[in-house]
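This structure is in structure tokens; I'll ask about it shortly.
As you look at this complex, bear in mind that one protein chain is not there, while each of the others sits in place.
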Amino acid sequence: MSNSAVVIKRHFRELSVAAVFGVLLLVLAVIAPGFFSRQQLLTTLTAAAPVLIAACGMTLVIVCRQIDISIGSQFALCSMIAGLLAKAGLPMPVVALGAIASGGAMGAFNGALVAGLGLPSIVVTLATMVTWREALRWSREGEFVKDLPDHFQWFGLGQGGGQGVILIGAMLVFGVLVLAMKHLSAGRYVYAVGADRESARLAGIRPGAVTFVVFVIIGGLVGLAALLNAIRFADVDPKTGTGLELQAIAAAVIGGVAISGGRGNLWGVLAGVLLLASIAPALVFLQMPPQWEKAIQGAIILLAVAVDGWRTRKEANIG
Amino acid sequence: MTMSQAKSNWSWSWLRRLEALLVIVLVMELLIFSRTGTNFATRENMFETIKLSVEIGLLALVMTPVILTGGIDLSVGSLLALCAVGFGKFWRDAGLSWPLAAALTLGLGSLGGGLNALLITRLRLPPLIVTLGTFSLFRGLAEAITQGVDNFTGFPEDFLAFGQGYYGGVIPAQVPIFLVVAVMVWLLVHRTTFGRSFRAIGFSPEGARYAGLPVPQRMAIAYLLSGVATALAAMIYVARVGQAKADAGAGYELLAITAVVLGGTSIFGGVGTVTGTLLGVAALAVLKNGLQLSDQPSELAGILTGGLLLLALAGEAAMKKISARRGRLATLGASRGQSG
Amino acid sequence: MPVPLLKLDSVAKSFGAVQALKGVSFDLQRGEVHALLGENGAGKSTLIKIITGAHRPDTGTIEIDGRPVPHLTPATAHRLGIACIYQQPALFPHLTVAENIGLRLERVAPFSRINWPARRHRAELLLRRIGAGISHDAEVHALSMPEQQLVEIACALGAGAPIVIMDEPTSSLTQKEQHLLFNVVRELRANQIGVVYISHRMEEIFALADRVTVLRDGESVGTRWVRPPGADGATGNSPAPVTESELIKLMVGREISHLYPPPEGPPGNTVLSLRNVGCALSGVRNVSLEVRAGEIVGLAGLVGAGRTELARVLFGLTPADTGEIRINGRIVNIRSPQEAIACGIAYVPEDRRRHGVILDLPIAHNISMAVHRRIFPGSWLRLGAERRLASDYIRDLGVKAWGPEAPGNSLSGGNQQKVSLARWLATEPKLLILDEPTQGVDVGAKSEIHKIIRRLAAKGLAVLMISSDLTEVVGMSDRIAVMRAGAIISMLPGGSDAHTVMASALGQKEGVPA
Partner (left out) sequence: MANLGEDRFRYPAGPPACALGINTNGRFTRSALMKSLLSLVAIVFGSLLAGCKPSAPAPAGGTSASGSAGGTQLTIAFMPKSKGNAYFIAARQGAEQAAKDLNVKLLYDGPTEPDPAKQNEIVETWITRGVNVIAAACENRDGISTALRKAQSRGIKVITYDADAQPDSRSFFVNQATPEGIGNALMDEAARLLNGSGDYAIITASLTAGNMIDWQKAIEKRNAEKYPNMKRVALRPCDDLKDKAFAEATAIMNANPSVKLLMNICSPAVPGAAEAVKQSGKVGQVKVIGLGLPSENRRYVKEGVTDSVILWKVQDLGYLTIEVATAVAKGELKAGAASFRSKKAGEVKIAGDNVLLGTPFIFNKDNIEQFDF
């Protein structure tokens, strides 16, 4: 098979998602050019950036054949911590560090239970999700963190600068992770452990350590995502982050990451995040009732997975 | 969830240990709250607690066979909202009598369950992802039907009686319904070949197929049952609350899964009992009610639920390690006896 | 004798009730191919897993270059230069060949950059050196089994390890690839690398090995010279090379004839008759075969000859798409296991742990699983009837367990196989297909199972037995069908000796490559 045919065959899913996204943009360009106004584009992308960072972390976890449904609560706690630290007058770099460190700590807690005690990750993160979310509600009783110093919103750089920081931050994280997953041996270990834990062990890799580090990384990334999202507003809402875990998993699955581990790359996830993020504004601009957003997201997830399932069954029959 | 986690060591004895742990937790809850909660230890409050936990109880009951087959169903919460809103639409806008609307809603529930079953068994897709997709699809349809705003209220009195009425002034109307479904699910799982095949599929889908069990049909039954019971729970919810809105049942699927796992059912399938699930539901319900009557904020119940789940898991993992060590000693002893 | 490259001294290992190794000693010199020969279940794979650190021995010591190695794990084995080709390739399906080789060979710090061009170059070099026509960019899951085996061989070659272990490397290789493998082994020996070559095939041992150690039931029963030192033109005092029949005797260790219960009386009418049955998907090509009531037909052939595939066709797991299957003269169309059971066909699968017994379920549940419709009318469980059924078979087949409620994983390999057998006897089949019935079973249980099979045949059951244990095939079968590449190539009468069966299986016409 010629080289390009191999590339298409191997990256069928990522390319098909990008194609669907391209078609959507085309339709919008024709019917509602307003979608591409600088302001609207910026708002959509800044809203999608934190989800992209979280989805990258989730890709790592799923490739390692685990899952983390507690990142929604981690996101809320990290935003709250960032808000409280800023309100206490600490400079923004310290606030940033605080958010990322607290995310990493929560990730480490999950990792210790999953890798250390060998508990199933879906049940561990289910428990920590409920516990952290309710603990936050109990302590804050739903109260916003208000009267934040001026240098909190948009890092004090004003809306343009702030949005710039968020987008560059997300792109930077995405770039680093793409390189790490391709060129860093630790990145490849994640694929190996996800593909076949026993073979990885026989190849001299320590699966427990890799699993633990993966959970710490997603925690840190969610902390960063929480920070970049919090600075979009002048106060911090304790209900933020609800449903983030499902958005991240959906983006990863649509982007071609196999839930059974060992397969998937970040470019597909980027296409998945952008596609999911642009449904809501697209509906508004296409004068369609905005309530259809969640139904369409669900339909896209099912379609992507069904096409994949049908393809592998066809392949299995020939192979 | 590590698929390759050795399922073989989730043996029967492990399950009984977790149920014993749960009974002790339940008894402790009853004793503590009867001291701290005012009017906790009254017959009326007991029935009130049961009444408030019927919906989660129904979802947990039918989640048990699904998890027994090694699958999972994240879409029950959203399907509950879609059925509630559907019931409202059938009754108010289509002008049907509420019993007919109820029948159609049960049909809607089985359609939802059927969609999950079709994708999981026909295309052999991972249940987590399929039900994640239907989680968004059902909630989205519920919001689309009500334009995210509309709210169905003012249901007829005799329908509301199912959620708010009492038999003989004491027994809430939905308790008998719950008991009937509980007994039926218990019989299905523990006393029929369906239950036996759920376990076999959970332990080893390949093994079940080689043993001549119709694996796809049996898994489909589990997901269909989940859909129908969710529709029933939706109508009891609407009767109890007196309104149907698109945000109904948010988070119910996680509560149901928590109750099932707390009850000793392994998330990898095979091991688990309906009585364990009922104990799990009871433990969560008593915890929530007891805390509220002890003038504690309701969030504390959420924290303790998560803590209880982690405790049960870590405790059970520790017990497994102890029994594995004891097991190794036992087999050495046994092997001497056996190969003699 | 110079200091051995690798020395094992009275290594023992047992898994629960089964004692896999009972004190094995073994040594390997530099530049030597030391073969390990033994029947299935003799402990070969366990020994290899101990050398590569996958398992820890209960007792005994391991020395490398004379230095004792107390605590061997896969990571330390790598560092000490032990490379291994496993029977099932331990590869990562969705990664490319170059990456698989890279992951196996490189011991690189987690945060260092991967040099992709170097990986691709090395992979290309190794693949060319073996002569495998695989592209280094192909994803492993798209490769066929033989090609994956070649990637494993490339990994071992590339490791440049002083010790290379090959566990049944030719098991899934076709004729052409076997030739490549023999060249690789000769090249390794020339480079003073010690090769431990595991096989249960006589002709490979004579083609490659310098010395051979025979394992039987977890013990080493003797080490012989195949190609004594100085054999090519050196002085005459070297020990005489071992002969094939001596090895077979060592391997089998007991007179074949009296071991296997003799057939009792003439076979009845034809139960199963196949007329050029084929299934494109699984590579079964126009098989014609007949099995009569009370007769045991052995199905011999190398691994990958399509015997299990034929069984799966008969049992409806991969339905046939050409040809005719008749049971008791009636044409049947079998599209699923349920239909096969209804026609009276039963299949005791090869992989007992994954497909045979569900280890976490009690014995009673396992035994009743195939006959739910019959003993549980209206699908209501009748636990009493189930317990009685299970107890009958437990007594009848002599299963050693503390009761019908005992879970499968508390039983030894032999007892698990009996439970698997009991499940299918409960369906009262007309034809019983057995796939490697005594694999991984201790010697005691093996003869018990043979007696049971013969007793069933005597009662009029038609038996089709698949086995790669030649002595078992020869001893048990009334007639032997030899399969190669998905087709039956010859029918041999019972009692013919192991060598002729193997020759036929190998397609003797082409002869064993020099």
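We call the chains A, B and C, going by the order they appear; numbering starts again at 1 in every chain.
Following the convention adopted for this analysis, contacts are C-beta pairs under 8 Å (C-beta built on N, C-alpha and C of every residue); 3 or more make two chains touch, one makes a residue touch a chain.
Worth saying up front: this structure is predicted, and the values here are computed from it rather than measured.
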{"item": "Neighbouring displayed chains - absent chain, whole complex", "value": "A, B"}
{"item": "Residue of A:Ser185, A:Thr240 or A:Gln297 touching the missing chain in the full complex", "value": "A:Thr240"}
{"item": "Which of A:Lys9, A:Lys146 or A:Lys314 contacts the chain that the document leaves out", "value": "A:Lys146"}
{"item": "Missing-partner contacts on subunit A, residue numbers", "value": "34, 39-40, 43, 137, 140-144, 146, 159, 233-235, 237-240, 280-281, 284-285, 287, 290"}
{"item": "Touch list for subunit B against the chain that is not drawn", "value": "12-13, 16-17, 19-20, 23-24, 26-27, 30-31, 34-35, 37-39, 41-46, 48, 52, 148-151, 153-154, 160, 164, 237, 240-243, 245, 247-248, 275, 279, 289, 292-293, 295, 297-299"}
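As a convention for this text, only the chains that are shown with their structure count from here on.
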{"item": "Between subunit B and subunit C, centroid-to-centroid distance (C-alpha), Å", "value": "44"}
{"item": "Euclidean distance of C-alpha centroids - subunit A vs subunit B, Å", "value": "29"}
{"item": "Overlap residues in subunit A, where contacts from two or more other chains coincide", "value": "196, 198"}
{"item": "Interface residues, subunit B side, partner subunit A - complex", "value": "1-5, 72, 119, 123-126, 128-130, 132-141, 143-144, 146-148, 254, 257-258, 261, 267-268, 297, 299-303, 305-307, 309-310, 313-314, 317"}
{"item": "Touch list for subunit B against partner subunit C, complex", "value": "7-12, 190-197, 199-200, 203-204, 206-214, 270-271, 331, 334-335, 338-339"}
{"item": "Of subunit C, residues touching subunit A in the complex", "value": "52, 54, 74-75, 78, 86, 90-95, 99, 102-104, 106-114, 116, 137, 139, 142, 281"}
